[in-house]
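The other protein chains are all here in position, but one chain of the complex has been omitted.
In this document, chain identifiers A and B correspond to the written order of the chains, with residue numbering beginning at 1 in each.
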Amino acid sequence: MTALPSRSTAPAAIDIRNVSKAFAHGALAAVADVSLRIPAGQLLALLGPSGSGKTTLLRILAGLEFPDAGVVQFDGVDVTDRPARLRGVGFVFQSYALFRHLTVAENIAFPLRVRHRPRNEIRARVEELLVLMQIEGLGGRRVTQVSGGQAQRVALARALAPHPAVLLLDEPFGALDTEVRQELREWLRRLHDELRVTSVLVTHDQEEALAIADLVAVLRAGHLERAATPAEIMARPASAFVERFLSTTRAGARCTGTGRHLEIAHAEPAR
Amino acid sequence: MRVARFTRTLLTTAILPLGAALLGACAKTGTPSATGGAVEILNVSYDPTRELYEAYDSLFAGHWKAKTGQTVTVHQSHGGSSKQARAVIDGLEADVATLGLAYDIDAIAAAGLTDTAWATKFPNHSTPYTSTIVFLVRAGNPKGIHDWPDLVRPGITVITPNPKTSGGARWAYLAAWGNALGRNRGDSAAARAFITQLYAHVPTLDPGARGATTTFVERGIGDVLLAWENEALLATHKLGPDKFAIVIPSTSIRAEPPVAVVDRIVDRRGTRAVAEEYLRYLYSPEAQEVAARNYYRPTDSAVAAQYAAQFPHVALFTIDSVFHGWHAAQTTHFADGGIFDQIYQPKAAPQPAVVAGTSP
Partner (left out) sequence: MSRRRVRPTDDPAVVRWVLTALALGVFGVLVGLPVAVVVAGALRHGVEAYLRAITDPLTVDALQLTLLVVAVAVPVNIVFGVAAAWALAKFDFPGRAALITLIDLPFAVSPVISGLVFVLLFGGRSLIGPWLIAHGWHIVFAPAGIILATVFVTFPFVARELLPALEAAGRTNEEAALVCGATGWQTFWRVTLPNARGALLAGVALATARAAGEFGAVSVVSGHIRGRTNTLPLHIEILYNEYDFSGALAVATLLVALALVTLAIRWAVDAHAARDAA
């Protein structure tokens, strides 16, 4: 993992202010008045049980959903109403959503092709990413012919191809078995350290969140329970729910957060 | 990506020529060229005349070229006589109509497409050749069919087309009716009874004369085919005299398939001269010979004498003498609710009550 991106976009700080989203004409509140700040270059884990609204929040960040209320800013620029196409984010779907009719290389090249980048630039970038993701030689393979772990890295490469300012990952390790998951998790952390793209990772696996994130935000039923560094959360859960949620991992968690003092929006206490 | 670009290129490069093709297909066809150059006319005809007009059209092309130096192409369309008449009324651009019965050309005239006095424009009520209705039977006439009453003997299946759609079928019906009238001293009830019996022996009604011939000849269905004489002769000659035989009944009807110029079309297209000559030339000795060679009875007496062996003498009555013309015949027999509708039912249904018949 030695090559650095040839043309980098400065990572963006993300500001989420009072964002709410409800489905079914207001009957189903997916995200309720969440406020959060992610400094540039940090990795935030959105943690919570299923139905807590973490995926919806991620999709709002991506521009795949528009919030009913609230504001989303990238580096101070209001992007709330901007569609996904224009947000400059990279998104890794839970199912990878690779294009089955294209090869690995064509998948990775896709975001650059649709932006009409010159062919040699595309070729160089794809090569670069194949090396970075440690999947050199897979370029010509059809995406249906690679393993789960390799597919995940192809999805990641595709997300990173256009040098996004923000990287969003929706349960990226969900479909993999434990060994592979562990390995990839650590590899992702190292990748993040090197690339320093502002990243948001959705997961229900508390061990994973605590192990690799700089910041952890715990969601329950659409509300933000607690947002802090892993170390702080372990030390001070500050809510019964968070404590229960983390209880299974306190024993073996490894915290790799930077430990810097981080700005955190005021956390709502448990209701 | 390859696929996407391919799809895109294919569609954009295809749309232009396709648009052009569609426009071209819609474009004015058969533009008139009354001056020099080449001219095209359309002859809308009835079913059995395919071979006749194939021969006549090349003869006429030579004649017109010699006469005017202009090249003429005659396009042909064939189908059931009434179906063709309806097509002309619906916009089929016929320069001439050479149909199976006067009634169909009257319909075209009634629609305003041609002069109602069309029949006076050419000799013989605009009938250049005639035919009649005869019986076509299997070789050796195994069922011993010699005349009309034999058709209703038990076990005999008769093939004839549908009078509602086929001109030939209407001639056959009227021939049968006329013969029955003659045998029963003008008793129309007896004639009606005979016709009812006759159609009870018909298993299936083809829409056109040629279809009925094919049913009898190729599919081998039926003991006897009520056919145009020209159809019967054509079938025996083309498909083997050892397979079929023609039986001439004692009396039959003089079937007069007329011809007419379709005034509105020829005036719009500027083809009146060539269209009129096309029909006029049908009466010339050369054309009459073509007709005779294609088994139509020529109206030219010299040519008729030449081909007398092919056309045996039959006692013929006309539609005017027995039925007071086509309009009366159509109204009484073939219109909706007319006698044919009353007597012909699908096999299972019971016969309707007989309405007191008017004279045929």
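As a working rule, contacts are C-beta pairs under 8 Å (C-beta built on N, C-alpha and C of every residue); 3 or more make two chains touch, one makes a residue touch a chain.
For clarity, every value in this text was computed on a predicted model and none was experimentally measured.
Trainee: Specify the shown partners of the omitted chain in the complete complex.
Mentor: It touches the following shown chains in the full complex: A, B.
Trainee: Quick one: which of B:R210, B:R254 or B:H333 touches the chain that's been left out?
Mentor: Residue touching the chain left out of view: B:R210.
Trainee: Among the options A:A45, A:V89, A:I122 or A:L184, which residue touches the chain absent from this view?
Mentor: Within the whole complex, the residue contacting the unshown chain is A:V89.
Trainee: Using the touch definition from the top, which of A:R17, A:H101 or A:R189 touches the missing chain?
Mentor: Reading the full complex, the residue touching the unseen chain is A:H101.
Trainee: For the chain that got dropped from the picture, name the residues of chain A it touches.
Mentor: Counting over the whole complex, chain A touches the hidden chain at residues 62-64, 83-85, 87, 89-91, 93, 95, 97-101, 110-111, 113-115, 142, 144-145, 158-159, 161-162.
Trainee: Name, in rising order, the residues on chain B that touch the hidden chain in the full complex.
Mentor: Output for chain B: 1, 3-4, 7-8, 11, 14-15, 18, 21-22, 25-29, 31, 42, 47, 50-51, 75-79, 87, 89-93, 111, 210-211, 214, 217-218, 235, 238-239, 268.
Going forward, only the chains that are shown with their structure count from here on.
Trainee: Counting in whole Å, what is the centre-to-centre distance of chain A and chain B, each centre being its mean C-alpha position?
Mentor: Whole-Å distance between the two chain centres: 81.
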